[in-house]
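One protein chain is absent from this view; the other protein chains keep their places.
When the chains are written out, they are named A, B and C in that same order, and each has its own residue count from 1.
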Amino acid sequence: MNKESAILFLSCIDRKGIVAEITHFITMYEGNILNCDQHYDESGMFFMRVEWDMNDFAILPEKIESAFEPIAVKFEMDWRLEFSSDRPKMAILVSKYDHCLYELILRSRAGELNTDIKMIISNHEDCRPIAEYFDIPYYCFPVTKETKAEVEKEEIALMKKEKIDVVVLARYMQILSSQLIEAFPRKIINIHHSFLPAFVGAKPYHQAFSRGVKLIGATSHYVTEDLDQGPIIAQDVVRVNHKNSVSDLVEKGRNLEKSVLSQGVRLHLEHKILVFGNKTIVFD
Amino acid sequence: MNKESAILFLSCIDRKGIVAEITHFITMYEGNILNCDQHYDESGMFFMRVEWDMNDFAILPEKIESAFEPIAVKFEMDWRLEFSSDRPKMAILVSKYDHCLYELILRSRAGELNTDIKMIISNHEDCRPIAEYFDIPYYCFPVTKETKAEVEKEEIALMKKEKIDVVVLARYMQILSSQLIEAFPRKIINIHHSFLPAFVGAKPYHQAFSRGVKLIGATSHYVTEDLDQGPIIAQDVVRVNHKNSVSDLVEKGRNLEKSVLSQGVRLHLEHKILVFGNKTIVFD
Amino acid sequence: MNKESAILFLSCIDRKGIVAEITHFITMYEGNILNCDQHYDESGMFFMRVEWDMNDFAILPEKIESAFEPIAVKFEMDWRLEFSSDRPKMAILVSKYDHCLYELILRSRAGELNTDIKMIISNHEDCRPIAEYFDIPYYCFPVTKETKAEVEKEEIALMKKEKIDVVVLARYMQILSSQLIEAFPRKIINIHHSFLPAFVGAKPYHQAFSRGVKLIGATSHYVTEDLDQGPIIAQDVVRVNHKNSVSDLVEKGRNLEKSVLSQGVRLHLEHKILVFGNKTIVFD
Partner (left out) sequence: MNKESAILFLSCIDRKGIVAEITHFITMYEGNILNCDQHYDESGMFFMRVEWDMNDFAILPEKIESAFEPIAVKFEMDWRLEFSSDRPKMAILVSKYDHCLYELILRSRAGELNTDIKMIISNHEDCRPIAEYFDIPYYCFPVTKETKAEVEKEEIALMKKEKIDVVVLARYMQILSSQLIEAFPRKIINIHHSFLPAFVGAKPYHQAFSRGVKLIGATSHYVTEDLDQGPIIAQDVVRVNHKNSVSDLVEKGRNLEKSVLSQGVRLHLEHKILVFGNKTIVFD
C-alpha cells in the first residue's frame, strides 16, 4: 500500500523519551510517519516498529543507517531498517505434497504476498510440472543420509547466488542441518502440522488422533536448531470429532496448513515481525 | 495496568508532522509515551490514540487541555482527553433476563472491567435479589406507553445525579427514546442478539431459525436514534445446525451475548474506542 | 470411503415405527447399515438419511426403488435414493476471479471432492489457461443482455449432453435466469461473499466496509429464483478491523469464499444434504 516507506524495528531497555526522539528524528528530515507501534514487556524491554513515507524524506535510503546510528548508540538499541519497496526473493522447499506450494504461488500471483518466488527446491521430481506451469525455476536435489551435507551446500550456494531473502518450507520432509539454518538466520519459515507445542515431531495427526483431541492445529514458525521449537508466528485450529479418521485429519489439516503458512509468510514479507528471544512480536 | 496515564484521542485531515508534533508535546513536558496508535482512512482522515505516563508529567491534569489547545487548533482536530485513573460509573438497564447482568457484575468483581456499577435500573422486579446480593442499588421503573416519557425523565435525572458515565443495556427490552439517548451521547452500549446488520429488530433468533443460517451472532454497539444501526464495537458468532430449535438458538445465543457485551463494555471502559461517523476505531 | 453403499433420504410426517420399518427392510435383504441419522422438527416432520453396504445386498441397485415403494407409500414419504459409487459430474461456471476455480480443481485432484469436473464454462477467456493446464474442457460464452437467453440455452444443452449432475458457480458474475435454474433444480451451488442474509446483492464487501462490521462472512447455498435467498449449506466468518480497507476485505474474503464454497460442494457430493422448504438438513 505504501510503496515507498522505511520501516525501523528496534528493541532496547525502556527509558523515557524514546518514542519522541525517534519521531522527532523522522520528522526533522521531513518524513511523514505512517505507523508507529510500541510494545513493553514486563521485564522492562521496549520494542518499536515505526514506518514513514520516503517521499520528501531528506535522507537517502542508504544514508539512513548512519544518520540514525547515534540515537541507536545512545539507547543501546538492537535495530534494523527495511524498505517496503524491497521485494523479498523467496525460495520454496517442498517434497511431494503440493497444497502449500500451490497456495503460496496462487496468493503471490493474486497480489497477497509481496515477494518474487525465484525458485522451487525439492528432493523429488513430483512438483516440477507445477513449477513449469507457473514458470518458476525448479531444482531437484535427491537427498540421502550420505549426500545430505553436500546437497545442502549446493542448495545454500544456489540460494545465495540468487540472493534469496526468505526460505519457506512448504511441507518439506527433511530436517535442515545447522549449516542451512545458519546461512539464513530468522529467514526460514516452516509449517508444522499441529498446534505446537502439542505433538512435536513426526506424524502429528496420528498423535492427535490417538490422544482423541477435539481440535487439530497448525503452526507457522521460524526454524531454529531445535526441531519445532522456533519462534511461533501464526497458529490456527479446526474442529474434529470421533467420526474423523486419521486421513480426515490429514485432509482438514491440509487446508489449515496452507492457510496458516500463508499467514505467517505474509506477516514476514510485510515487515511486521520482530523476533525477541524465542518469541515473535507481530505488529499487525 | 497504567494507573496514572493520560489518553488523547484525536482525528483530523492527514498532514505531515502530526505524530511528531504530538509526541514532541508530550515529551517536552516529561511524559513517557506508553502507547501510540494511528490510523489513516482512504478519504484522507487521520486518527490517533496516544497514552502517556502522568508520573513526572509537568502539566497538571486539569491544565493539559488548554496547553494542548494550540496544536488542536493548528491541525483542526476533533479531540478528547481521558485519564486511566478515571473509573467510569456505570448504570445497567435490564428487564427480566439476567445472564448479561450477572456477567457484567461478575467480571467487574473479578477485576476485568474498570468500572463502578452504581445502579441497576429495570422495568421489572425480577432482578432485585441479584442487586441485593451484590449490594448494588436497584431502581424499578415500570414502563407503559403512557408513562414512558415521564419515566425516562426520572431515569435520566437519577443517572445524572449519580454522575453516570456509561449506560449498559443488558438485554433491556425497551426502545430508548431520543431524550435518553441524547442525554448520554456515545455512552450507551447495547447488545443485539444477532450478527448485525442481519436480523435487525424483534426476535432475531426466530428470524435466524426461519432463514436456516448455519451461524448465529451477537453484536455490541453504541445506541443511536436509529434502532440497531449504531456504531458496532464487537461481534462474534457460534455455529448452529438443523438440530437446533429456536430455544437452542436462544440458549447458545445467551452465552454469546454475555461474552460480546462484556467485550464491548471492556473496550469502552479501557478508553480504546474512537467513534467516527457510524463506525468505531478500536485501538486494541 | 464406502465405495459401494446406498443412501436413502426421506421425509414424512412423524409416526411410530418408521426407523424400525426401514432398518428392517434393509436388513431383511442382507444390507449392513453403515449410518442412520434422523431429525425431527417441531412441526412434526420426520427426516432420515440411512446408508447401507451394497455388498451382499440382495436387491440389485436398479430394483431398490420399486422394492422400497410400498413403504414410501405407506408413510407418504418424499424420498430419493443415491449410490456412493455414483461419481457426480460437475460443471464449474466462472468469470474472471480464479481463486474458487483453483480451489475446486485442486481439492478434487487431492481426492477431497468426489466428482469429475467435466467442463468449465465462462463468459470470459481469462481462465482458459487454467483449464488447459489441468486438462479440463473450457467453453467460453460471452454474454450480453441481448444474447443471455440464447447463450443459456446453449449452456443448458451442453451440460445436459454431458450429463452434468452439479453446477458450481465459482464467483460467476452473471445472474442465472429461470430456465437455467429450472434445468438443474437443487443442483446449482453458489458462493455469496457475505454472511447471508446480511449484504444481499452486489458489492457485499463494500456494504460490509461501510457498515463497519467486525466480521465478514461467506455463504454457500443452493440457487433458487430469489437472488441470494436459496437454502444455505455452509457459512463461515473471519475477523476484520478498522485498519482493513475494502481491498483487504476482498482479500480476506477470497480465502473465506474458496473454503466455504468447497465445504458446501463437498457436503453435496458426499450425499449429505436434504433440502426441506428453504432450509438444508446436513447429515454430517
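Details
In this section, a contact is a pair of C-beta atoms (placed from the backbone, for glycine too) under 8 Å apart; a residue touches a chain by one contact, two chains touch by 3 or more.
Fair warning: this is a prediction, and the values are worked out from it, not measured in the lab.
When the omitted chain is restored, the residue from B:Cys12, B:Ile71, B:Leu106 or B:Val200 that touches it is B:Leu106. Considering the full assembly, A:Pro231 is the residue among A:Gly31, A:Pro88 or A:Pro231 that touches the omitted chain.
Touch with the chain omitted from the figure is made, among C:Ile33, C:Cys140 or C:Val200, by C:Ile33. Within chain C, the residues in touch with the undisplayed chain are 16-21, 23-24, 26-28, 30, 32-38, 40, 56. Panel shows chain A; residues 39, 42, 195-199, 211-215, 217, 231-237, 241-243, 245, 278-282 of it touch the chain omitted from the view. Touch with the hidden chain on the side of chain B covers residues 99, 102, 106, 110, 112, 133, 251, 254-255, 259, 262.
One rule holds in what follows: only the chains that are shown with their structure count from here on.
Two copies of one chain, chain B and chain C, touch each other, and the residues they use overlap strongly: the shared fraction of interface numbers exceeds half. Look at where the CA atoms of chain A average out and do the same for chain B: the two points lie 37 Å apart.
Chain B and chain C have Cα centroids separated by 42 Å. Touching of two or more other chains is recorded for residues 245 of chain C.
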